[in-house]
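Shown here: the complex without one of its protein chains, the others still in place.
We call the chains A, B and C, going by the order they appear; numbering starts again at 1 in every chain.
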Amino acid sequence: MGISLSERFDALTKEKKKLLIPYIMAGMDDSWLDIVEAVIDAGADAVEIGLPFSDPILDGETIQEAGLLSLANGTTAFSVFAELAKRSLQVPLVVMTYYNIVAHSGHERFAGEAAAAGITGSIVPDLSLEEVGDWQDVARSHGIDSVLLVAPSTPHERTREICARSKGFVYAVARMGVTGEQGALSDDVHGVVSKIRAVPSPPICVGIGVSTPEQAFDVSREADGVIVGSALVRKILDGEGAQGAHAFVSSLREAIDR
Amino acid sequence: MGISLSERFDALTKEKKKLLIPYIMAGMDDSWLDIVEAVIDAGADAVEIGLPFSDPILDGETIQEAGLLSLANGTTAFSVFAELAKRSLQVPLVVMTYYNIVAHSGHERFAGEAAAAGITGSIVPDLSLEEVGDWQDVARSHGIDSVLLVAPSTPHERTREICARSKGFVYAVARMGVTGEQGALSDDVHGVVSKIRAVPSPPICVGIGVSTPEQAFDVSREADGVIVGSALVRKILDGEGAQGAHAFVSSLREAIDR
Amino acid sequence: MWTMDPLIGVEVEMVDNAEMMMGTPDDDGRFGSFGGRFVPEPLIPACLELEAAFKDAWGDPVFVEEYESILHDFGGRPTPITFCRRLSEDLGISLYLKREDLAHTGSHKINNVIGQALLTRRMGKHKMIAETGAGQHGVASATAAALLGLECTVYMGELDTQRQELNVFRMELLGATVVPVTSGSKTLKDAVNEAMRTWVTQVDDTHYCLGSVMGPHPFPWMVREFQRVIGDEAALQSKELGIGTPDYVVACIGGGSNAAGMFAGFADSTAQLIGVEASGGAAITSGSPGVLHGMRSQLIQDDQGQISEAHSISAGLDYPGIGPEHAHLADIGRARYEQAGDDEVLEALQLLASREGIIPALEPAHGLAWILREAGRGIPKGSSVLLNMSGRGDKDVAQVLSILKGRP
Partner (left out) sequence: MWTMDPLIGVEVEMVDNAEMMMGTPDDDGRFGSFGGRFVPEPLIPACLELEAAFKDAWGDPVFVEEYESILHDFGGRPTPITFCRRLSEDLGISLYLKREDLAHTGSHKINNVIGQALLTRRMGKHKMIAETGAGQHGVASATAAALLGLECTVYMGELDTQRQELNVFRMELLGATVVPVTSGSKTLKDAVNEAMRTWVTQVDDTHYCLGSVMGPHPFPWMVREFQRVIGDEAALQSKELGIGTPDYVVACIGGGSNAAGMFAGFADSTAQLIGVEASGGAAITSGSPGVLHGMRSQLIQDDQGQISEAHSISAGLDYPGIGPEHAHLADIGRARYEQAGDDEVLEALQLLASREGIIPALEPAHGLAWILREAGRGIPKGSSVLLNMSGRGDKDVAQVLSILKGRP
C-alpha cells in the first residue's frame, strides 16, 4: 500500500518544509524506475508519474516527446502499475494522465490497480471541477487523493470551490500555458498563489514552467511546494539518466530548502 | 489586266467543257508561282489563289498548315498581288481569303490591287449572302466577280438568291465540313448540285473534299466543274513541287474530260 | 409513427419527446451522457465566458439579425434545394440536395464561422484561432476574420499543410497565418490539440473558433445552433417545394456539424435522420465512448484508450471523434449512423457529376454513396430523400484525378 499523499504533505507543511514533486513520464526510458528511485533519493517529497496519452492537450513539446517515446515502448497504464508494484518507494506517488486513460479502464479498475501499485494521488487535468466528482469518489475509496488545478484565469469563487475539493495538494498553474521549460518565471505565479492563499486549501504546489533551481527557489518563497516536469524530462530525454536526474533534483532540493 | 472569270467560264460551259480549278496557297513555298504556272500548263481553267489568314474557319488541317507556312514566310495580300503582277497568266485568277484580310485593307484598295495583279474572281467564304453586298459592288467595279457558296444545308429559296448573286460560278460545297482530303465523295454532292440545278445559276463548281481524279470524274458528271484544294496543297507540302503538281492536275484534267 | 389522440379522437403524427429533440444541453453541456466540458482548468473560464456570451448573443435580435444578414449578403444564403431528376429516375426515389456547396467558400463551414467571428468581436476579442484538416474550416475562418477585421491563426497538421498547399495559400491570401503542427500524428486531431494549447496562452484576446460540433461545452451546442440555418431553411423549403417532410434526411459526419445543422431542422419531424461516416473514421459505428478534446463522445481508440488516427479518402471526415449530440441521438435511436467506404464514395462522386452536373465534395459523397447502396433496399422505392450537399468538390478534384488516373 502506498503512502498517503495528504497525510505526508500535511505533515511536511506543518513542519514548514517545502515540497518538491518531480515529474517523470513512465516508460519513456527503460530505466525510468531507477530514475524514480534516484529522484526520491535526491529528496523528492512525492513523485508525479505520467502515463502517456496520445492527445495531451496540457503538455508542451518536451512531455509530448516523452509520451510518444513511452507509447512507442508499449507502455500502458497497467504495465506501469505492474512495474511500480514491484518496487517499494518511500514517498507518495501521484499518477498524472488524461481522463480518457482513466475512463477507458473504468474508474474502479483504474483506481484499484493504481492503489495496488502504491499510487495515492491523481492529477487528471481535463477533469474540471464540474466533471471530477465521479472519479474523485472512486479514487478516494481506494485511498487516492485527487488533486485539482487552479489557473491564473480561475475566478475567486471558483478558486474557493476547487481548493475545497482538491485533496493532497492544490496544483497552482504557474502560467497560462502548457508544460514546458521556461527561461523566466511567469508573473502569474504571484497572483495565482495569493488567490489560493485567500481561501482554505491543502498545500499549494506550483507547477508548469518551473524549470531551474533559481525558479524553484523563487516559487518556494510563496508556495508550499514546486512541481518540476519538463526540465527534468528534458534531461532524461538528453540521456542524462538516473545520475543526471539525481543531480538535478538535488539542486532543486537545495534551492527550495535554502 | 486579268481574264474575266465569268466570260471565260460561261464560254467554256457553253462548249460543254468541264471546269477545273486548282487551289494553291500563295506564298506557302518559294516556287508557288511556278506551281501556279505548272497547273495552268496542266490544264487548269482558273486558279484559286489562297491568301493566308490566322483564323481560317472553313479550312482543315492541310490548308491551315499551308497558311501557317505562308504567314511564316511573311506573305501578305499585297506581296502576293505584287508577285502575281510580274507574271502574265493565261487563265482567270480567283483570290480566296477571309473577310478580315479584305476589310483590313479596305475594299477599294484590296480590289484595286487585286485587279492590277490580274485577279478577276474572289471567294470570301465568311461573307454570307447578307454581308457580301458592299464587297461585291466594289469588286465588280474592278472587274472582279465574287463567287458565293451554296451548302448542303442551304434551303431552296436561299439557294435561288445565292445563285442569282454569285458571279463567275457558284461554289457548291460538297459536304458539311471544312476543306480537307477525303477518302470518298460525300453523299451530299448530288443533293447540293441538283438543288442548284433547280434554279438559275452561273456554272456550278464543286469543292471541299474533292481529292482524287476518280472523285473529280464523279463530280464532273453532275456539276460544271471541280475545285481541288487540299489534295493538291498536300502534294506541295510533301515537296512534290511544280512537277508533282503538274502531274496531279493533268490526271484531274484527264479524269473530268473522260 | 402515428397514434390515436384520445382527446380529439383522430390519428395524429406522434414524435417522441417532440419538445426535447435537439434542444439546449443541460448546464454541464450534456446531451444525455455525452458532451460536458473536459478541459484543463485554465480554459474553463474562457468556456464559461463563451457560453455566457453565446447565450446572450443568441437571444439578442440585433446579433441574430447581423448574423443572418451577413449569411445572406455575403454568404449567399439561402442555398437552394435541387431536385436530382435523372438520378431520381435511376434510383426510383426522389432525391433532393440541400446546396451548401453554393455557400461562400464552398461549404457549410461559413455558417459557423460567421457566427463565431461576430461573437469574437462581441466579446471584445480581436483574434481568432482555428484548427483545420483539409483546409475548409481554415479557409472559412480566415474569410470571416478578414470580413470583420480580426487577426486569424490557423493550426494545421504539417502533413496536411503539405498535402493542401493551395488551401494554405488561400488562407494566407485571406490574411491568416497558418501554423504547421508537428506534434503527434501531424494531422487534424493534433491541430485541435495545438489550437487548445495555444488558446490557453491567449484566452484574454483570442477566441478559439472550433470547426465542428465538438469540443467542450458550449461548442457542440453553439456550432449546431450556428449551423441549424441549414435545417431550418431546408424544412421550410421542403414545405414550399411540396416535398413535405422528407422520408430520409441524410448527411455525412466528420465532426458532425453539417449533419447537426441539418438534423436540427427535422429532429421534431417524422423524417429518418441518417448520418454517414467514413468507414475509416466511424466513431459511432466502430468506436466506443471516451473523452477527447473536451467532450465525452464516441471515439476511435485502441484497447488502452489511446486515440487512433482516422483514415479515409476524405480529409474532412478524418476525425476520430464525433460531436457528442450525435452520440446521444444514436443512443436514443433518433438518428441512425451508417458507413460508406472509399470506393463507393468515388463512384458516387462521379455519378452525381455526370448525371446531375454537380461535383460534390468527397464528404457529402459519403452520404450519396449510402443512398445509392440502399435505394430500393433499405430505402423503399418512392421515398423522398434529402441529402445535405455540404460542400463542393473543387477542393478534391486533384486528389480524385490522382486516384482515378494514377497521376501524382
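Observations, loosely collected:
Simple rule for what comes next: a residue touches a chain if its C-beta (ideal position, glycine included) is under 8 Å from a C-beta of that chain, and two chains touch if they have at least 3 such contacts.
From a predicted model like this one, the values you see are computed outputs, not experimental measurements.
Listed by label, the shown chains that the missing chain touches in the whole complex are B, C.
Looking at C:175, C:289, C:341 or C:378, the residue that reaches the missing chain in the full complex is C:175. Of the listed positions C:92, C:149 or C:380, the one in contact with the omitted chain in the full complex is C:149. Of C:29, C:42, C:106 or C:231, it is C:106 that touches the chain left out of the display. Residue B:148 is the one among B:20, B:66, B:148 or B:249 that touches the chain missing from this view. Contact between chain C and the unshown chain involves residues 72-74, 76, 79-83, 86, 99, 102-104, 106, 142-147, 149, 165-166, 169-170, 173-175, 349-350, 353-359, 393-394, 397-398, 400-401, 405.
The omitted chain makes contact with chain B at the following residues, 53-61, 64, 68, 71, 76-77, 98-101, 103-105, 125-131, 148-155, 158, 162, 173, 176-178.
The rule is short, and it goes like this: only the chains that are shown with their structure count from here on.
Common partners of chain B and chain C, by the touch rule above, are absent. Measuring from the averaged C-alpha position of chain A to that of chain B gives a distance of 97 Å. Counting only residues that touch two or more partner chains, chain C has none.
Contacts with at least two other chains are made by no residue of chain B.
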